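Have a look at the structure that comes next, please.
Left out: one protein chain. Kept in place: all the others.
Our next item is subunit A:
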Amino acid sequence: MTRRTPLNEAHRKLGARMVDFVGWDMPVQYSSVIGEHEAVRTAVGLFDVSHMGEVEFRGPGALETVNALISNDLARISDGQAVYAGLLNEQGTFVDDIVAYRFSPERIFICVNSSNREKDFAWMKEHAKGVQPVDRGDEFAQIAVQGPKAAGLVQRLTKADLSKVGTYRFTEGEVAGVPSIISRTGYTGEDGFELYCSPDGAVKLWDALLTEGQQDGVKPCGLGARDSLRTEMKYALYGNDIDDKHTALEAGLGWIVKLDKPSFIGKDALVAQKAAGVKRKLVGFELTGNGIPRHGYAIHKDGKPVGEVTSGTMGPSVKKPIGIGYVPAELSAEGSTFDVDIRGRAVPAVVVKTPFYKKP
């Protein structure tokens, strides 16, 4: 059965084109992917991300329980901070990638991918030693407000002092009269907030952001722009760039793996891989020939298949065909060249520095 977010009706009224996304009826675009992408880079965009899941660990020992499940370290951050982390299996590959919020050592709140909600919860339940997880996915809607004008917009709708909420920090407060978790996080490479509220308040919050945001040039944005924005930043998408077949180190996410933590699932495999050397790596590349790299296209070197494109698009801000893919380590340095097989044509590509997009 197709699931709908509390904002489904609002999207339809705005003329969104709706698509099925892992069982959810979601807006892929309202007007134009490129126009929405540009709004986020230059002004502010709103995304309904209510399909994301939420899991909470509450009780004495919550921090320690979650810390044993995730690759990043909740002991190194303070209350009111969040971390991006891998939820890894024993092989060091991904069950999912998540954001964990530390309300206190006794309350850890986790945002998971919509495609992995049920799998993640089952995994956490099976592997949690200590505090048990509670699936709170149906208790939250989530709206991402992203772009250089996001902070100003949200600030006008809340009494919370957002100047005190830095990147990857969060607070609680009313936004447009709707009680929310106000998190300075996102998936676009722009400043902005992700607002978690109860499903009952979602329409009120969405409408208030759209109305108040008019002076900022706000646009509702669909999954199309969300994907092009994150691709320009080389932010990983589960199921494309990261999965249960590639390790966190191969994915270039060593920075969210804290091997000095006492223990967490996947640590032993990653310690061993690090010692042995990482043989394939996720790189960002630009096509130097004509075409657009797409998920699933083969990467060739000297006519032989050596890797695979995991994501690709015509970057609306960088205005180039860009891609992300796994290649052998010896082809991963900046400036390395290989071909992407586009419908039987070998199109040359070069590894470039990422993120692809840098603020002007």
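Everything that follows uses one rule, which is that contacts are C-beta pairs under 8 Å (C-beta built on N, C-alpha and C of every residue); 3 or more make two chains touch, one makes a residue touch a chain; residues count from 1.
Here is the rule we go by: contacts and distances are computed from a predicted model.
Asks: Identify the UniProt protein name of the omitted chain, choosing among "Glycine cleavage system H protein", "Dipeptide ABC transporter ATP-binding protein", "YlzJ-like protein" or "SHSP domain-containing protein".
Replies: When "Glycine cleavage system H protein", "Dipeptide ABC transporter ATP-binding protein", "YlzJ-like protein" or "SHSP domain-containing protein" are compared with UniProt, the left-out chain turns out to be "Glycine cleavage system H protein".
Asks: Where the complex has a chain not shown, which of A:Thr5, A:Ser114, A:Gln142 or A:Ser228 is the residue touching it?
Replies: Reading the full complex, the residue touching the unseen chain is A:Ser228.
Asks: Which of these touches the unseen chain: A:Val33, A:Met52, A:Ala144 or A:Val351?
Replies: A:Val33
Asks: Looking at A:Pro199, A:Gly291 or A:Pro348, which residue reaches the missing chain?
Replies: Only one listed residue reaches the unshown chain, and that is A:Gly291.
Asks: What residues on subunit A make contact with the chain left out of this view?
Replies: Residues of subunit A in touch with the missing chain: 17, 28-29, 32-35, 224, 227-228, 290-292, 294, 313-314, 316, 321, 343.
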